[in-house]
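In this view, the complex is presented without one of its protein chains, the others remaining in place.
Letters A, B and C name the chains as they come in the text, with residue numbers starting at 1 for each one.
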């Protein structure tokens, strides 16, 4: 059991340690891409801090020794393709050996370009977009019926919101007051073929969820402390805590700040992020999604990273 | 070519004649159900006035002699199951012989319990819910590219809004500024297994469309004059005309009155209606959808109808 | 197997018609009483029998609305947490609107997770005759057979359906239950309550032994097959009838053993033929057998049915009524001679 209670005065230390870990995760993710060019690197760099805060911030209850532990929070990685940064984290947590990171996409490995649920630590099938939130609804409802107080976290892409199945689930969760459901949107403003605003502009995202009776929060998704405060509040069941009022948002095109439509609502956290975060060539490229970084490029980037 | 220009001073006469026709349509619809019990009667009674106004109000340009006439408005009946009231109208317009109404669901007929596009006057396949609006988007866009100024009308059920595919189209239409697209929601507050608010409450419907950059109007869907004013405005390209400020709304649970999110937007008309309108036993039944009226019941109802 | 109704000729006792869904809903209702790990989820689809279940188990009944994709996803989530789920909708919308959800969240996922989701699709074949081709369901057998780890149950009567209730709880796999939309007569477990002819592991029952020619059928068509066989029996032609109800997984060896007694087999299904349905099961079983067995496949050709009329009328039109079956059998007789 990895989850432990964190005292207030430990917070600075914790934030620092998460920050350090996040840096390590970013580098390891690039290393994986160096040997496994089939992986989606830009998509996996925008959510490094989100996953790092959930795991290293000890907000997510989980147990690497018992992946079926009933006391765990359920984490559904709906944007599976863009979660390669979770490989180093899961290895670091002890779900599998760190050596496995050197075998991604290799014959005999269980770590693929898109993660399958054969990987310890992944709850569901997630290579196809738009499934996670609906499955999350089912889990959240089941937990309620079982009297299990754990939370369901779903990590989604912003382009993923174009899938109709997502909105079926959004409607359902609002109606059934699934307040144990927390959806985090890695709002990196791009999908595969370009910027989302040029394809279908669905900003402000939070307002749309609020219409369907969700609480909506908006934060900057690369600020570890903001993420920590927000997600800690949610993990503890406070739907309005941790709002990022400082608005350290770089590419934020949204207008919504925070909706509190009442108690017993599901929550969406719109985390403004940068696709390819940390790699300038990717950060500015509308089709960073399908860009591979050559081993050479990666070597050059590595030395520039903190 | 049936469409003709209507002068202002003809209006009262026209409204009266539509009202009379609508009464006839309601009775004919009941007669069809009497011989074809597989038809959905409650669903087909809530939209009698909507279809009557479109056709008898001469708002819809169409040509029974040439169903492929390029100058026609495209009418997509997405709630196919609940459009049996269109059978008498189409027959009356000359799409087929009135005698056909006595053969619905009979061997050799082309009029089924759910209409197919083999029926002259039906544009698309429509027995499966949630397709019409997306197909309507494609048609609307195509008309724009062809420089064809005709409109696309889509008639949907309120329960149909639960389909995710609908929201994919809602997002698309807003983004592509399909101002030639007019969606009319037969908001009869019920789907098959009960009242919509008990299943998933999606009111206020107009507000949700407005979030996705649609103009939204809300009217009472059994008032012929209100329907006429609203739909006439829309048929002529005025997105904000005809708003029903008198609010002659009986079961209206919505809060939205009218959104004008700007020019060049698609429009949704939320028409508050009563499922089974005209038949008291149906009007009050949450599962009127699956209720059949026996020939005896129908005979009794007929004499009570205006 | 001679306690079989068709063999016994006890047709008169089996006239009581019941709808599969009503029998099954009642059976699940009974089990929900003693088992609080059962969920019943509907995509805005009902039946009078469902009202009681909705009322008495309101905390374990869900109507997700007209949202077949979410029906599948929510059911998956419930099943991941250990619930046995019954997911209920109209067959074509259940199987086709949510096909990728079935594929990824049930078929694929159950490679690594135990998922007991029972998809109840009502309206097999032309059950919804006058509702037209959007409501006909001629693809489901084939497209569901494609999905690994799924159980495919295609019963011919309500007695089989009743028997399946416990099976559905015990066999913790995703399943598709292909229910007819119309009330049908009983075939199994006649009078005496004997039901030894049913074998869920074999997946089929030779409900009538014959010589030379046998019919292999599933669902509603087994009723037609029995009728045709009975008519031929009066002409002293002894045609076998094999009713296939678990199309996946089934015991191929047993099936081959039974087929081995015949020289010609005719498959009949309310499905597109030569597209991976029941006929494909037979074509595959016959392939590699020592004896050469002639095959003839009856079903719908490569076109939707836009004609209006009752199921009987449509079957007549497409040669799937008893006359059509008999015609095909007599052709086989000629071929064999």
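Just so we're on the same page, a contact is a pair of C-beta atoms (placed from the backbone, for glycine too) under 8 Å apart; a residue touches a chain by one contact, two chains touch by 3 or more.
Computed from a predicted structure; not experimentally measured.
Participant: So which shown chains sit in contact with the chain we cannot see?
Facilitator: A, B, C
Participant: Check the options C:276, C:309 or C:324 and report the residue that touches the missing chain.
Facilitator: Reading the full complex, the residue touching the unseen chain is C:276.
Participant: I'm checking contacts with the chain that's been left out. Which of C:93, C:128 or C:188 qualifies?
Facilitator: Once the missing chain is taken into account, the touching residue is C:93.
Participant: May I ask which residue of C:58, C:235 or C:287 touches the chain that does not appear here?
Facilitator: C:287
Participant: Out of B:32, B:47, B:171 or B:190, which touches the unshown chain?
Facilitator: Looking across B:32, B:47, B:171 or B:190, the contact with the absent chain belongs to B:171.
Participant: Just name the one of C:143, C:237 or C:330 that touches the chain not displayed here.
Facilitator: C:143
Participant: Write down which of A:63, A:109 or A:292 is the residue touching the left-out chain.
Facilitator: A:109
Participant: Which chain B residues would touch the chain omitted from the figure, given the whole complex?
Facilitator: 116-118, 123-125, 127-128, 131, 133-143, 145-146, 164-165, 168-169, 171-172
Participant: Across the whole complex, list the residues on chain A that are touched by the chain not included here.
Facilitator: These residues touch the chain not displayed: 36, 38, 80, 105-116, 118, 125-130, 159-160, 162-164, 191-194, 196, 199-200, 287, 290.
Participant: Please identify, in ascending order, the residues of chain C that touch the omitted chain?
Facilitator: On the side of chain C, residues 92-93, 96-97, 99-100, 103-104, 107-108, 111-112, 133-134, 138-139, 142-143, 145-149, 272, 274-277, 280-281, 283-284, 287, 292, 295, 297, 302-304, 306 touch the unshown chain.
Criterion: only the chains that are shown with their structure count from here on.
Participant: Average the CA atoms of each chain to get its centre, and name the chain whose centre is farthest from that of chain C.
Facilitator: Comparing chain centres, A lies farthest from chain C.
Participant: Give, as an integer number of Å, the spacing between the C-alpha centres of chain C and chain A.
Facilitator: From the centre of chain A to the centre of chain C is 43 Å.
Participant: If you average the Cα atoms of chain B and of chain C to get two centres, how far apart are those centres in Å?
Facilitator: For chain B versus chain C, the centre distance works out to 38 Å.
Participant: Do you know which chain B residues sit against two or more other chains?
Facilitator: Touching at least two other chains: 162-164, 199-200.
Participant: Tell me, which residues of chain C touch at least two other chains?
Facilitator: Residues 64-65, 67, 69-70 of chain C touch two or more partner chains.
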